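All protein chains of the complex are present and in place, except for one that has been dropped.
Up next is chain A:
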Amino acid sequence: MSGIDVVVTGLGATTPLGGDVASTWDAMLAGRSGVSALTQEWAAQLPVRIAASLAVDPSEVIERVKMRRLDRSEAIALIAAHQAWADSGLKDSGIDSERVAVSVGSGIGGAQTLLNQDDILEAHGPRRVSPHTVPMLMPNGPAAWVGLELNAKAGVHSVASACATGAEALALGLDIIRSGRADVVVAGGTEAVIHPLPIAGFAAMRAMSTRNDDPERASRPWDKGRDGFVLGEGAGILVLERADHAAARGAHVYARLAGAGITSDGYDIVQPHPEGLGAVRAIRKAIEDSGVSASDITHVNAHATSTPVGDMAEIGALRAAVGDHPILTATKSMSGHLLGAAGALESIATILAIRDSMVPPTINLDDPEDGLDLEVAAHKARPLDIPAALNNSFGFGGHNVALVFTRA
């Protein structure tokens, strides 16, 4: 615990379920799937021909010439960041820019730019490679663009921990405010790699669902018929703020980011520890850091990606670290897996669940796996009093990040 409280005062997102937070949340509560068939010509040769593509293409929001110099992951980070900034009331508030930091990560970075420019290099030679290539593909690009456009001068940071990136970026934001280095941190994650190479790579690992003939039912965490994750794209950005700073300006507060726990497995480059020991330690650290007791945590937005091994390992970790009382959900059943943006989007869902006293559903959980002995809000949203909630994120590389949010 630290003497400095950190609250969430702004939310922004563009996702497979909607072009902003409100439409995304409405779709989640309605149990809609954002997964569809990939109709692009390049998809025909792939073993995986489904994905959760953005509901609103960034080119509908950002003008053409500016889009030319943005990787898709950068464009959507900017869209979500501007939404969150406006939502926080800090836009045009006269806040000291030297007290505003950015912590925005991506799991893979500007892969679409890298691959598209490589196509140009092969076809037309080096002189035709865009001079915008490097700032478009660099992994700090999304954070740097957000910092530039919001005039944040207390430091721009870009963590990378695969599918834990979005959550770790929030944890870093919490640290930055607690340590006094900024009053406000614009934090979250972004990912846009619906492209044949990343899909072929994940498919080669046998990590993805191949339920190509039934896209909306492909992402089915904890269901016996699950066969891997469904790739999604999107961005989620939160405005984190020192609580007394937010109070002094009369800001609307969504929730408190009460604690974070970060561990690493030290076990395998991609396989999670079979008993989820790293996850257990991360959850326990987050709870301890938050100062709440495990019994206050009535809801968990689980990492649960719809892979055969990972989903059930997390159940064991939750039982050990939290208990058997929380109501779980896996919103990836609807949004797909946004990789480096997942932790940020799911934090937004967790915060709105607290606000609305409503757990969004886990769709497609028709035939629960043996051993699923914790309660899940299957099929339908479920009303629930939520004084505190947990959001888990785990990433290739053995990264485990747990975040605890509490009612403001």
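As a convention for this text, a residue touches a chain if its C-beta (ideal position, glycine included) is under 8 Å from a C-beta of that chain, and two chains touch if they have at least 3 such contacts; residues count from 1.
To be clear about the criterion, contacts and distances are computed from a predicted model.
Asks: Just go with whichever of "Aspartyl/glutamyl-tRNA(Asn/Gln) amidotransferase subunit C", "Acyl carrier protein", "Peptide/nickel transport system permease protein" or "CheY-P phosphatase CheC" UniProt uses as the name of the absent chain.
Replies: "Acyl carrier protein"
Asks: Per the definition of touch given earlier, which of A:His132, A:Arg319 or A:Arg355 contacts the omitted chain?
Replies: A:His132
Asks: Which of these touches the unseen chain: A:Glu41, A:Glu63, A:Asp324 or A:Asp370?
Replies: A:Glu63
Asks: Spell out, residue by residue, where the missing chain touches chain A.
Replies: For chain A, the residues touching the absent chain are 63-65, 68-69, 127-128, 130-132.
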